[in-house]
Each structure stands twice: as structure tokens, then as C-alpha cells.
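Before anything else, here's the structure in question.
And now, subunit A:
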Amino acid sequence: ETYRPECFAPEPGTSTIQYDAKDGPYKLAFVNGFAGNDWRVQAIQSAKAWAARPENAGKIEEFKVVSVGNDATAQIAAIDNFIAAGYDGITFIAVNPTAFKGVISRAKRAGTVLVPFDNILDTDQVVQVNESQFALEGAKVDGVLDALKAAGKEPKKILEVRGLPGNSTDRDRSIAVHNALEPLGVEIVTVVGNWDTGTSQKVVADALATHGEFDGVISQHGTAGTINALLAAGHPTIPIGGDGENGVRLLMKEHGIPGVSAVYAPAMSAVALEAAVALLEGNELPQSVHLPIPTAVTADFVDGENMFTSLPKSFNLGVGYPECFEVFTPEELMGQSPDNQ
Partner candidate 1 sequence: MSAFVAMKGVSKLYGATKALTGVDFACEPGQIHAVLGENGAGKSTLMKLMSGVIQPTEGVIELNGTPVTLPSPRAAQAAGIVCMFQELSLAADLSVGENILLGAPGTGWGFLPRGRLARARKLLDRIGGEAIALGARIEALTLGERQQVEIVKALMRAPKLLILDEATSALTSTIVDKVFDVLRELKAQGVAILFISHRFHEVEAIADRVSVFRSGQHIDSFAAGSRSQAQIIDLMIGQPMDELFPPRNAGDIGDEVLKVEGLRLPGGFEDINLTARHGEIVGIGGLDGQGQGKFLQALFGIMKGVQGRIEVNGVPRSITSPRDAASAGIAFVPEDRKTEGLIPNMSIGENLQLSALSRFRGGLIGRGNGIDPAAYDALIAELELKFAGLDAPVSSLSGGNQQKVALIKWLALAPDCLLLLDPTRGIDVKTKAQIYRLMRRLSAQGMAVVLLSTDYDELVNLCDRVLVFYNGQIARSLSGDALTPEAVVAASMGVADAA
Partner candidate 2 sequence: MLRDYLKNNRREVLAIAFFLLAFVAYLSTHPRGVSTYVLTIWANQATVLALVAMAQFFAVVVRGLDLSVGAVMALSNTLASHVVTGSGGEVAGGSILVLAVATGCGLINGAIIVYGRIQPIVATLATGSVFTGIALLLRPTPGGDIDATLADAMTYDVAGVPTALILLGGILLAIHIPFRRTGLGVAMYAIGSNEAGAVQSGVRVDATRLTAYAAAGLFAGLAGSFVGYVTFSGDANIGPSYTLNSLAAVVLGGVLLRGGAGTLLGAVVGAFILRTISALMFFSGLPPLAQPFFEGLILAIAIALGGADVFRLRNKLEVLER
């Protein structure tokens, strides 16, 4: 029985990891990669919001966040720097899942706890926190199939909107979609939206203009663009499995689009820190933690609860995991302006 399984749920079949307890307070760092998109900014905000909470602040001697851009060597250097500076725990969003062998061994030697999240590593050496990409995209597929069943329709032709080429997240999510749909003999048309609203809108518009009508859409990210394209093309309303951006739910609600919005929550940055502290305190955790995926179907969207007319459309609704800790209020996140850190 590992530590707080309701939050740190093990990936089926994963091993467990435990280190000798260390005395706090701890020096923690979060080494982000690219900073220039809303999800990452929110991940940083969540991390700082978590660190600011009194129950955590007491355990922390120092908490640093750096963003190093899309460069594995720079990220490795950053992590090494924190190891060299005697930090106890380091969380990071890996720029490259296979680049960190060396760092992991150096961290071991220095007794520093590493906790990758979001883009995780192909390794069983460290505890990793993430939502299962398969489960995430699977949930979207299920949502669409359920909606179709409810409407008494057979899935024949589904549009898949993929993400940024060349990384494992995009690959795994796409595999999930194909694994779920191909057995049903569904025709899958794939376009590449780069996780980008505008790009998705363009490629979906083209797909609709050339491939004709679809029975449903599975979109990795930038789903708002996908919906805009459907509306612009006057395409009959079809179920959508989309991302967890505020704008997506607003659109689905407004136009009564059935389907599911599955959140890939930036708040996982906070869970990763929580895990780091748990490990430093000597607790045993699953090597691969799979967080529960916050999903909601159109019918359950409630303004001010899991959808905010008052917030930006690009706001990601992953404000927290109730199973782990009280979810962040948007104010709590926004409160983290760079001026009062």
C-alpha cells in the first residue's frame, strides 16, 4: 500500500520507489522547458500557488522556477546546476524523454529527488507524475462513442486532429485513438493541428471541404479551432472529444455540442512537487503515477465551477486534483503575479 493511493494512483503494473527520509525544510526547483504557451504558464502558476499555501510553505526552505526553452542540453544543465547547488527535490517537464540518463545517476549520487511530469521519461528509475496519454485520449473516444450511441448513430467516419509532430505525447495519444476505433471498423481521417487553435481551425476546415461530413471528432488540443471550423462550415452538430480549455467548454455549451472535454491539467505541476516532498519525507510512491483525468460531458458544464465565462478562453481548466489537495481557485493562480512571488 503506497502513500495516498487515492492521489498517487499507480499505473497498472508499475513498481514502487522509496528513499531514506530527509529532514526538511527542503530546497525545491521546477525546471520548465518552453515558457511561451498558456499551459506552461499555468503550470508555473500552479506550482507557485502550491508552494505559497501555508501547509506547504512550512516545508520549503527555497523554491525556484526556471524556464530553459526547447533545448534538452540547457534543461540538463539547469537540473545539474540545482543538483550542484544542493537542492533536495527537482521537478521538470522533460524536453526529451530519453535525454536524462546521466542526470538521473548524478542526482542519485547527490541524493536529489527528481520528479518528471507532463512530458515524462522512458525510465523506471524515478517517480513520474502524469495523466496517462492513452487514458486521456481514450476518455475522449469513449465520450464521442457514448454521445453517438445516445443519438442512436453508428460511428463510420471520425476526424482525428493530432498535435505537434515528433514527440511521444502526440504519438501515444494518436495510438490510443487508433487502438480504440480501428477494431470498430471506423474510417479515421487524420489532420495535424499542432495543438494550436488557429492551425487546427485551418486543417479541419480543409478536411471538411474535401473529405465531406464526419460522425465525430477527436482533438488532442486546440479544440476550439476545430469547433470554429465545424461551425463555419455549417457542418451538422456532431459529438466532439476535446481538450480542457475554457473556450472549448464555452463553445460546446453555447452551441449544444455533445461530447466530452477531458482536461490535461497544468495543476499536475503541483502534484509533482507534492510527490517530491512525499519522497523526501521517506514515503513510498508508485514509480509511475497516473493522475485521475478530470473530464466533463457537455451536460455537466456549470459556469463558475468547471467552466468560467469570466476567464480567458485559453485558460486551462485543470485547476487541481481534488483527490490530492483542494483545487486552486483562479484567483489563487492569478494572484501569482511576477511582482509578488
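Heads up, the rule we're going with is that contacts are C-beta pairs under 8 Å (C-beta built on N, C-alpha and C of every residue); 3 or more make two chains touch, one makes a residue touch a chain; residues count from 1.
Picked so that all candidates are chains of the complex that A comes from, given by their letters.
Computed from a predicted structure; not experimentally measured.
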Q.
Need the partner of subunit A in this complex, chosen from 1 or 2. Which is it?
A. 2
Q: Report the residues of subunit A in contact with candidate 2 in the complex, numbered from low to high.
A: 32, 35-36, 41, 44-45, 48, 64-74, 76-78, 80-82, 84-86, 95-102, 122, 165-168, 171, 336, 338-339, 341
